[in-house]
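Only a single protein chain was left out; the remaining protein chains are all shown in position.
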Amino acid sequence: MTALKVENLAKTFALKKPLFGAAPPGVRAVRAMSFEVAKGETLGVVGESGCGKSTLARMLVGLLEPSQGHIEIDGRALDNADPAEFGKLIQYVFQDPSSSLNPRKTIRQIIEAPLKRLHKMPKAERGTRIAEIFASVNLREEFLGRYPHEFSGGQAQRIGIARALAANPRIIILDEPVSALDVSVQAQVLNLMKDLKAEFGLTYLFITHDLAVVEAVSDRILVLYFGAVVEVGRADSIFANPRHPYTKLLADSAPVVGRPLTAPEQKGNELPDPLNPPPGCAFAGRCPFATDLCRRTDPALERMGDDQFAACHHPL
Amino acid sequence: MHFLTLLFRNQLAALGAVVLGAILVAVLLTPVLPLQDPNATATPDRFLSPFAEGHLLGTDHLGRDLLSRLLHGTLLSLGVGVAAALIAGIIGSAIGIVAGYVGGRTDNIIMRGVDMLMAFPYILLALAIVAALGPGLLNALIAVAAVNIPFFARNIRGVTVGLAGREFIDAARLSGMSHTRIILTELLPNVLPVIIIAMSTTVGWMILETAGLSFLGLGSQPPQADLGSMLGEARSALITYPHVSVIPGLMIFLIVMSVNLLGDGLRDALDPRLRSGALSRPRAITLVEREDEVPAATDDLLAIQDLQTQFHVGDRIYRAVGGVSLAVRPGECLGLIGESGSGKSVTALSVMGLVSSPPGVITGGAVRFQGTDLIGARYEALRRMRGDRVAYIFQDPLSTLHPLYRVGDQLAEAIRSHHKVGHKEARERAVQLFEDVRIPNAKSRIDNYPHEMSGGMRQRVGIAMALANDPDVIIADEPTTALDVTVQAQILSLLNDLRRDRGLAILFITHDFGVVAQLCDRIAVMYAGRIVEEGPTTAVLERPAHPYTKRLIACVPELGGGRRELAAITGLPPVVNDLPPGCAFAPRCDKVRADCKHGEIALAGPGARAVRCLYPEADLQKGEETTA
Partner (left out) sequence: MGGYIIKRLISAIPVLLGITIIVFLIMSLIPGDPATAILGSYATPENVAKINRDLGLDKPMVQRYFIWLFNMVQGDFGRSYSLNRPVIDEVLERFTATLVLAGTSFVLCSILGILAGVVSAARQYGWADKAITFTVLIGISVPSFFLGMMMILLFAVNLKWLPVSGMYAIYGGGDLWDLAKHLVMPALALSAVATGVIARLARSAMLEVLRLDYIRTARAKGLPERRVIMGHALRAAMVSIIPVLGIQAGFVLSGSVYIEIVFQWPGAGRMLVDAILSRDLLLVQGGVVFIAACYVLFNILVDVAQSLLDPRIKT
């Protein structure tokens, strides 16, 4: 069953109109993309800075209006709904736990907000529900009266997860949820999220730049480059058998114990100018296999093998 | 309560509060004090000196009692000033919050209007308003409040825009809160301290301004008098009877100064950055307070010997580095690995005295470059070594390069501060260095500003700058952490080539085992300010001896491992101002025994390997024999 369906979703940020002349075409942060996430699945989204992963996430939770396309959750279209409607179905866990908690509110006030505003839950019921949620993220109830600055990064991130759970959503978008944490704490949070998923029957969209982490937690992985999907495939095989040269470059660049240090083959490492994107494949400028065809036409996402799709004229 | 203690710990603020309090008491008691009518004229008694019979402060040009007029005038001036500040503060802040939160076109229109009002030198606006409404104290109040609204609006809008972009506002929207509720319960509590600060620091100014309008004869009208109009009326007799001018003038000065002192105190107490002392100027060189003996010289190229660096914040002492010894030989790359707060960066910065002081203090040990102690060195001697013999590469090249200088100039400057070379020659050398770090189009790139380059290119500039004077040692503090993974691979391989070509010694600080494994010959693992394990890279990674090292390695997900449960270490690293006795890792260790929790545990082991553990995971004696 499909939990989340995205069709032709795109975002172009308008640029300020100059005093004279027409407005420039704008920055295409996310180019039209379509994908589905099955119920109970974890879809990993990887990409480097500037690939549009945060823009995508913000559109999915309704914090940003898409320029085109639409989003369906459990078969219901969510176009033009207000954030509160989104909030009951899909929630967000932010990258920086300290900036996502209001420094002047107690933890109880923070977790109570979705119960009060989204579900209009009466006070007595809220108390028991908060206690349940807090227990499931392994935090002690005595923390509820404290303020965010009293918590470490790992604890604050668990509070952020608790807030997302309080809305009782079907889907949670995890936007780099462990990037700000140390490795020893990172695993605590990742394992907790895995348990919660089973407990509450959740569907995850896990956004990160860390290949090893995304591989360890995902069922399928979506690779983004310059605002577009370049490859989708099963987590256990996509980095071992990449079809798109960019996926291969990513996999080869990740530092691995025991592998000698070599700079992977590529020409330059600059992203194309988002104000003036090239006509063909965005990766052509860095790709060792690029031909004139690549520089002229943008390849579409095509099936390559069982569960793998790649957008490349010359797949590996 | 806590807030008041904080406020009055500041002695100047306390002084301001006392002076202002005394004035307020005097003013409030005015109605019950046996004073004369402030407006009762007695022409024969005009211009009496202070301490005259029945007139403690003398009389003015109409023979009115100055003391009485002074107290009544003070009441009026204070009241008008505070009222103006409140009106301007409330209206201006409301405009600012709405504009900052709503954004878009509304914001644009409001801010255009504000800019328009700020395009007037404020007195012109005030004069125009008074000209239209006619002179009078109330009109002066309106004018002063009106001209200050734009200042509040702009100030508060700026703060609001910063807050509205924070993630907790997004989170509140996803929690189903309405815009009004977000403004009132999420934004306002965070903006309020700024509003209070802005108001308290402008009250003094408002009092001055209303006094000024009255001084011009546009504020309070006779016979009513505030301090400004008293001064204005006395001006004609300034030279003959100065006391009539001096008394109200001094009173304005006292009020405004005490209000300013109190306002500054309030600001310091409310601003958390000021409270934590974070706005102290770092000295050019870290403070050194060594009491123990300095360790003897060794023949290493760079040796860190029993280094201890602390942060003194208030009465707390954070032992960031608690006795670290390391040595690098020419051509060697030593990896220093640890989690945040382990003291690895502080160790690196201590080498050249770059730890911010205050609050940093080096309290023990030595850092020797070719045998010379750098910790005890004088500033000028150390400066000559910085960047010349020992150079640094820092983490985030966007914040570590100066945004207002061209990269080529920053590079040339590094050369010219150690060698007497001309501008042209330094520039040529800069181009050469850019080519060495493989920056394409070096000749045109050196005229770029940092913001015109990508992250990877900027870090190449950072590396070129470190290489500028052909140093012997490079200390690289997480040089690839801020970079994308494809760029990281290139930077690492560049560093590796450079060190082989030039025989550089590198001290490489990182939290990433993958990076260490690829680049470093030896590694040292830090935990809570101390080295817990040291040895050749492959040996440590394959057979870690310290339980912390072993479990930390297990935590790192490796690419190619597939979907799996990840290992975690329960608990949190200890805070370095309250370290447990014995092994700092003991509370989180699953092999802990009673004797781990007291006494000093030494870093010991055979040959190149060493571990700080009573019950190591691997038998080092046996291991060394088999590898040997």
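Per-chain numbering from 1; labels A and B assigned in written order.
In the analysis below, a residue touches a chain if its C-beta (ideal position, glycine included) is under 8 Å from a C-beta of that chain, and two chains touch if they have at least 3 such contacts.
Everything quoted here is computed from the prediction, not taken from an experiment.
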{"item": "Touch with the omitted chain, as defined above, among B:Leu35, B:Ala52, B:Ile90 or B:Leu127", "value": "B:Leu127"}
{"item": "Given B:Gly212, B:Gly322, B:Gly408 or B:Gly529, the one touching the chain that is not displayed", "value": "B:Gly212"}
{"item": "Options B:Arg9, B:His179, B:Arg316 or B:His402, residue touching the unrepresented chain", "value": "B:His402"}
{"item": "Selected residue (touches chain absent from view) among B:Arg384, B:Arg564 or B:Arg593", "value": "B:Arg384"}
{"item": "Positions on chain B where the hidden chain makes contact", "value": "112-113, 115-125, 127-133, 135, 204, 208, 211-212, 215-218, 228, 231, 235, 238-239, 242, 245-246, 249, 252-253, 256-257, 260-261, 278-282, 284, 349, 352, 354, 356, 379, 383-388, 391-392, 394, 396, 399-405, 413-414, 417-418, 449, 451, 465, 468-469"}
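The rule is simple: only the chains that are shown with their structure count from here on.
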{"item": "Centroid distance [mean C-alpha coordinates] between chain B and chain A, Å", "value": "32"}
{"item": "Of chain A, residues touching chain B in the complex", "value": "48-49, 58, 61-63, 83-84, 86-88, 91-92, 94-96, 99-105, 110, 113-114, 117-118, 152, 154, 160, 163, 167, 182-188, 190-191, 194, 209-213, 215-219, 235-236, 239-240, 249-264, 266, 268-271"}
{"item": "In the complex, chain B residues that touch chain A", "value": "166-168, 170-178, 181, 185-186, 189-190, 339-340, 440, 454-456, 484-490, 492-494, 496, 511-515, 517-519, 541, 551-552, 555-570, 572-573"}
